[in-house]
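Every protein chain but one is kept in place in this view of the complex.
The block that comes next holds subunit A.
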């Protein structure tokens, strides 16, 4: 199970990184969102994988580590705020500049995917 989990997180990360390296804003925002999922899964797993031991007192004999969960919970919400901020930044940039290119066309002509 641990290997499966780790591989999944790895693939998720790889796909996010690939998206972040694109030249247009929308894939980048999706990439950031997905990367935050991957990071959350990674952080969460520092409490190790435990099944059926919810950290609710009285629900069982032993409990999984609640601390990473608390950290990840706020991370999810902050991640949402970041996604929202970046997507609206992208919209604003589109409105102001008229393009969704993320490369500065004036100083650099190495952009692709036009």
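The criterion applied here is as follows: contacts are C-beta pairs under 8 Å (C-beta built on N, C-alpha and C of every residue); 3 or more make two chains touch, one makes a residue touch a chain; residues count from 1.
Convention: contacts and distances are computed from a predicted model.
A.B. asks: Which protein name, taken from UniProt, belongs to the chain you can't see among "Monovalent cation/H+ antiporter subunit A", "Xanthine dehydrogenase family protein subunit M", "Sulfate transport system permease protein CysT" or "3-isopropylmalate dehydratase large subunit"?
C.D. replies: Listed in its UniProt record, the absent chain's protein name reads "Monovalent cation/H+ antiporter subunit A".
A.B. asks: List every residue of subunit A that touches the chain not included in the displayed model.
C.D. replies: Residues of subunit A in touch with the missing chain: 1-30, 33-34, 37-38, 40-42, 44-59, 63-67, 69-70, 72-74, 76-85, 87-92, 94-96, 98-100, 102-104, 106-108, 110-114.
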